[in-house]
Structures are given as structure tokens and as C-alpha cells.
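Here the complex is missing a single protein chain, while all its other protein chains stay put.
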Amino acid sequence: MSANYEPNIVAFLCNWCSYAGADLAGTSRAQHPSNVHVIRVMCSGRVNPLYVVNALQQGADGVLVSGCHPGDCHYMEGNYYARRRLGMLKDLLEFAGVDPRRFHMSWVSASEGHKWKEVVEKTVEDAREAGPFEGFKRQQIDW
Amino acid sequence: MDLDKLRETAAEVAARDDVKYLVGWKKGSYGYRVAPAFVENAEGAAELIFTPLCTANLATYLTLVEKLPLPRGQEPDDRKVALLVKGCDSRAVAQLLVEKGIHRDEVVVIGCPCPGMVDPAVLAEKYPETEEPAELKWSDDGFIIAQNGEETAVPREELLAEKCRLCRYPNPVVSDIMIGDPVETWEPAEDEGVTEIEDKDVDGRWAYWQEQFSNCIRCYSCRNVCPLCYCQDCILDRLNPTWVHRSVNFSENTAFNIARAFHLAGRCIECGECERVCPANIPLGKLNRKLAREVRDKYGFEPGLDPEAEPFQASYKPDDPEDFIL
Partner (left out) sequence: MSAMLLNKEKWPDFVGKLTGKTLWAPQGEGEEMRFAPVAEGEAPALEYGNTRVPPKQAVFPQTETMFRFQLGDKEVEVPELKEEAVLLGVRPCDARSMAIVDHLFSWDEDDPYYFKRRELVTLVGLACSEPGLNCFCTSVGGGPGSTEGLDLLMTDLGEHYFLEAVTEKGEALLKEAGDLIEEAGDDQVKEKDQLIEETAGKIKRTVDHEGIPEGIPGLWEDKLWQSVSASCLGCGTCTFLCPTCHCFDIQDEVEGFDARRCRMWDSCMFSEYTLHTSGHNPRYTRRERTRNRINHKYSYFVDKFDVIACVGCGRCVNLCPVNIDIVEILKQVKEAL
């Protein structure tokens, strides 16, 4: 692993809680790593688990999905479905040999700017420890 | 299993006015092969068999029906389809009912309690097949192979398919008619195939699956034979957006297999067909059984038992486990 490896993290944030929470972390000038590329979705329940697989295939070293706390979902139940599906995905990825440090899920509410900072630090640290994920990347083959 | 009773019942059901045809098993064209039979009358029913070679899960034919647009004036033929099922197959029917893939009044389920099937690959290796179709029967402590006029008795442990070793439901869970008495259930074995991989470390697991998925030729046999893969427009075939490219390389093969296994989370009824049909001998069953086990252990749910249950991925409980969430 080269000394200047910076993990590439893709994060799916729900519009109402996590995205707002991340925004709050920004406006509060909380210092946190900038490796995370945010994709805003309306609800964590909208995240098709295949997005995670696709992100890893396209070169992400780590993926994060973050939503509202259980009971607080803007659409009532989206995060419950996400919890089930992404829990299953995490088990499957781990079984298939993808380092469990590469996929995380979190609950971050709109007022938890400090929690967002911690989640990002943990995700980036884990992906840094796990190293660059070359194995799954799409390849261009001859012959 | 009384074969005459089976054939009689099948003939009766197939002749019913409200039944289009009956799907069962018949002798294949050579060796140990068994082919699906589509029976519409007593003549066809006379060919039906139920032997330790009937591993095929016929429930996949319930959702494989293709409906051509009809000429004007012609009414669609929506009579029922009758189906012979073993324990595992009946779970597929139950799960299809849960998901409303079929309606209860579209199908007549004829249950065949199953004492356990033979692994055709192991069988062919130990007892080479000939071009004459062979017959297998159950005996008190195993199987009897009748080939070319000779009979060989083989103990159960030697030939029993792995999926049957792990089977928890040999008696059909859904049926309209049951042929014969229920079989005695046996203690399911420890799933060593899955534990073996769980015991490896992350790199070991990746290396294992890398070797397996590199052999995948993306023939889609696993998907097509699965009774629960019945989307008319499979997401993994779509080109706009392209989730998984059609090109065959390790990355796409892994994505395909992981995606398919994920779509079966909480739905797979562990019939083992995907593994049986794979021409590259990839142990797909391990992926699906691992998820099935997680669903059992963490959520206390088993698919394919109760036709009135809620689908696993389309429901939730407020106290679902969330120890993995930051």
C-alpha cells in the first residue's frame, strides 16, 4: 500500500436527517476528513443495495449509508427497510470476502453534526486500514 | 411411495376440466437423467416416476409460463396448473404465494413426501452411467441402483445429496393432495460448506470466491432454474441503466452472483438447484444458505413455510437487530 493512499468513500445520505447533519458539521466548521463523496437520496430506504456493490465496482474503497434514527424517518418506515436490507448486504459482502471495514451504515440526525464528524472519521480510518480495494474494480480486458 | 397411487392421482387430476396440465418427473433419455413431464392425460401420467433421482424443482415452471398475445376473439386459457412437489419444492410454492407471484387458485399442489435425493454428480462418479436409462429406488437403509439388469445396494450416507443432508422439511408444507404417508424427518446435518468459509479470514474468503467466480460463464442457468427468480425483466439483464455489464470477467461475475444472492435473501428456500445446474461447478448453494442461516438466526424467519407470511425484505420489525449500525 503506497504511503499516499487516500481512501475513496461514497456515502448515500438521506435528505432529511443525515444530509442536514453533514451540512451542520460543515457550518460548525468541525474538522473532518474530506475523502467522502456524498450522494443525496431522499430516504435511506431508497438505497438499492446494488448501489453499494456498484460503487465498489467503480472503485470506491468504502461505502457508507446513513439515515434517520428509527422512529424518526421522514417517510415513517423507510429506514426500517434499509436496516433489514443493508444488514443482509453486510453479511453477504463479508461472507464473499469483502472486508467488513468497507461498508458501514449509520443513523445521523439533522442536529448531530458532531456525530457525523465521528462517523466520517471512523469510515475513513477503517477504509485506510483495509487498504485500496483493487480486487473488485471493473477491468478492461483484452483476449 | 406408491407409484401406482401417484400415477392414478396424476391421471385423475390431469383429466380434470379445470386443470390445463400437470408437471411431474419422468425417466430421462439416458443414464441417471430425469426429465420434467408435462402430462395432459392418463397416457402421460403412466410415465411419471418418483425416485431418488427426481432432484429437479418443478415449481420453477409455475412462473416460467410465457403468454403470447392472443388472436382476437380467443379467450386466455387460465385453467390451473397441477404440480408434483417434494418438501423443498412445496416451500417454493409457499414463497411464491407469499409474494403473490401466483395465486392459490391457479395451482393444484400434489405433495410427495421425500425420503431424500441422490447427488447425481457423486452417483455418476462412483457408479458410471450407461446409455440405458437406469432406475433408482429407496431401500430401508439407502438406495438401490438398477442398471443393465443388475442391482446394487448403496448405503444412504454415500450418495445422499448435500441439500438433503441439511433438509429440515422433507414433507410438503403446502398441498392439495398428499400421496402416501409423511416420511420421518431426520436431524439436519451441520452445514460444513458454509462454516468452512466462515472460518477463513477475509483474504481467504476473497481468494476462494475469486477462484470460483472466475470460472463463471454467465450462462444464467442458476437464475433460470431458480423458482424464485421470475422477474420478467431481470435487473441484471438491463442495459439502461446497466447494473452489471454483460462482459464476462471477475468483477462482473462477482457482482452478478452477489446481486442474485442478495435478491434471494429471506426468499431462498434452499432447494439446491442453482448449484446442481451450474456447468462450472460453482458452489452457489453456500452463498444462499449462509444468508438463509443469518435470516433464521437474526430475525427468526424462515421463508416458504407460511403462505400468509409477510415477505422478508418488504417488511420490518421495530426491534430488528442493528448492532452493525454506527
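Think of it as A and B in the order they're written, each chain with its own count starting at 1.
The rule is simple: a residue touches a chain if its C-beta (ideal position, glycine included) is under 8 Å from a C-beta of that chain, and two chains touch if they have at least 3 such contacts.
Remember, predicted model here, so these are calculated numbers, not experimental data.
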{"item": "Touching the absent chain when the full complex is considered, from B:3, B:248, B:309 or B:326", "value": "B:248"}
{"item": "Of B:70, B:217 or B:314, the residue in touch with the unshown chain", "value": "B:217"}
{"item": "Among B:41, B:152 or B:281, residue touching the chain not depicted", "value": "B:281"}
{"item": "Residue numbers in subunit B that touch the chain omitted from display", "value": "28-31, 33-36, 38, 56, 60-61, 64, 66, 68, 121, 125, 129-131, 215, 217-221, 223-225, 237, 239, 242, 245-249, 273, 276-277, 279-281"}
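By our rule, only the chains that are shown with their structure count from here on.
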{"item": "Between subunit A and subunit B, centroid-to-centroid distance (C-alpha), Å", "value": "35"}
{"item": "Sites on subunit A touched by subunit B in the complex", "value": "49-50, 53-54, 57, 70-71, 77, 80-81, 83-85, 87-100, 104-107, 119, 122, 135-139, 141"}
{"item": "Of all residues in subunit B, those that touch subunit A in their complex", "value": "197-198, 202-210, 235, 243, 245, 247, 249-252, 254-255, 258-259, 261-262, 265-266, 287, 290-291, 294-295, 298-299, 312-316, 318, 320-322, 324-326"}
